[in-house]
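Only one protein chain is missing; all other protein chains are in place.
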Amino acid sequence: MTIPKDKLLRSEELGEYVTNMFATNMPFIDLLGMKMIYQGTERAEVHLPWKDNLMGNPIQKVLHGGVTAAILDTVGGLMAILHAVAEMDNVTLEEFHHRVGKMSTIDMRIDYLRPGKGEKFIATAEVIRKGSRVAVCRMELHNESGTHIAFGTGTYMIA
Amino acid sequence: MTIPKDKLLRSEELGEYVTNMFATNMPFIDLLGMKMIYQGTERAEVHLPWKDNLMGNPIQKVLHGGVTAAILDTVGGLMAILHAVAEMDNVTLEEFHHRVGKMSTIDMRIDYLRPGKGEKFIATAEVIRKGSRVAVCRMELHNESGTHIAFGTGTYMIA
Amino acid sequence: MTIPKDKLLRSEELGEYVTNMFATNMPFIDLLGMKMIYQGTERAEVHLPWKDNLMGNPIQKVLHGGVTAAILDTVGGLMAILHAVAEMDNVTLEEFHHRVGKMSTIDMRIDYLRPGKGEKFIATAEVIRKGSRVAVCRMELHNESGTHIAFGTGTYMIA
Partner (left out) sequence: MTIPKDKLLRSEELGEYVTNMFATNMPFIDLLGMKMIYQGTERAEVHLPWKDNLMGNPIQKVLHGGVTAAILDTVGGLMAILHAVAEMDNVTLEEFHHRVGKMSTIDMRIDYLRPGKGEKFIATAEVIRKGSRVAVCRMELHNESGTHIAFGTGTYMIA
């Protein structure tokens, strides 16, 4: 996907672009094997297939707590950017990157509800506090059978 | 290190054993390249050398927020187990594993203070709420120059 | 409500008893004007009518953030006890008080979503992580028109 630097992009196009950027441009996301699923700018979704090197305790065969935190931070951060993107329209990539460069996680809470067992994990996020500078997202992690593994709450600087 | 199953271990020996178990037995810790540093049962320390595949945003060349969360959860969890171990004495490995099997993170908060830039990262933890069933740990992440990158607080089930 | 000390109480009776105890026996709950609403052992609800002395900033005429935290801690703590009570049956008051004496909040996170404006505030809670020793509750605060004011998450020692 090559987009001319000065093309004016609609909110939808920016949403797809940023989701694709997460998928292809962030080495740690690739190391874990996360897949970004674009679903518009109102909701974010990230998938993670089980791999043995994501294990914490090998006796229990469950995800390391850090993997859970990493996928929840990723889906929350993606959601926060999509929320910012939803307000943008007719923006060039250059202007968009100028804004994205300042985005960062301020804080995050993870509640571990059940052991991270499964073959595939699905993380979702939605915005619970909207703002032009700060967005607060609520995140959830389920496995392929719908077992609820963890809750997250993240506060993100978006401008 | 092979220890007979029925040998009675002192607190110090268990501390070294569990630190070594984290180092050699947890695939995700290995994937990231974390090193466990044993320093007795009062304080936990984990080191992480920079690797390009730990990056989030490649423009900024900083740690992905999930890496920060993962190393803080690891050092906090190790600290919580060491705290439990400090109360154990003359315990066999079998009994020890029986107890460790129930340990888990209940919740964790991360405060991201500064971008995760550096060549080596040092995570430390101490216990702020002691208990026989639940321990609360305070964690910190610094880089090799002493820049303070993140704070963490984790609540761990230890029995 | 006078209950003989050695009477064996069912879970339902204990639930009503503990809700009543919160309502009549906790001076701070009375100072703020909170009303405990008993709804069985699966869900907790606390109401708070607006009073001028609950204000933080008088220009905005909104609840002080500490009031929001206090009502969410109260409804979460009540929920955690009700959850423990749901597992008890044929228990005397003496035994019940022996257990309740050890209950305490370990940690709590509040997310302030919107200014605390309204004439009456409704706090609700449910358990998201069940356990015999620790329960994690999710709490919400709304006003009388259904405006969502705050989220809370609390980790409670229940035994």
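Order as written gives the chain letters A, B and C; numbering starts at 1 within each chain.
We adopt the following convention: a residue touches a chain if its C-beta (ideal position, glycine included) is under 8 Å from a C-beta of that chain, and two chains touch if they have at least 3 such contacts.
Remember, predicted model here, so these are calculated numbers, not experimental data.
The chain not displayed touches subunit C at residues 25-32, 52-60, 63-67, 69-71, 73-74, 77, 97, 101, 104-112, 115. The chain not shown here touches subunit B at positions 109, 111-114, 128-129, 136, 138, 151, 153. Listed for subunit A, the residues touching the missing chain in the whole complex are 106-107, 109, 129, 131, 133-134, 136, 153, 155, 157.
In this section, only the chains that are shown with their structure count from here on.
One rotation lays the C-alpha atoms of subunit A on subunit B, and its angle is 180 degrees to the nearest 5.
Inter-chain centre distance (subunit B to subunit C, centres taken as mean C-alpha positions): 34 Å.
Taking the mean of the C-alpha atoms as each chain's centre, subunit A and subunit B sit 25 Å apart. Annotation for subunit C: residues touching 2 or more other chains are 109, 129, 136, 153.
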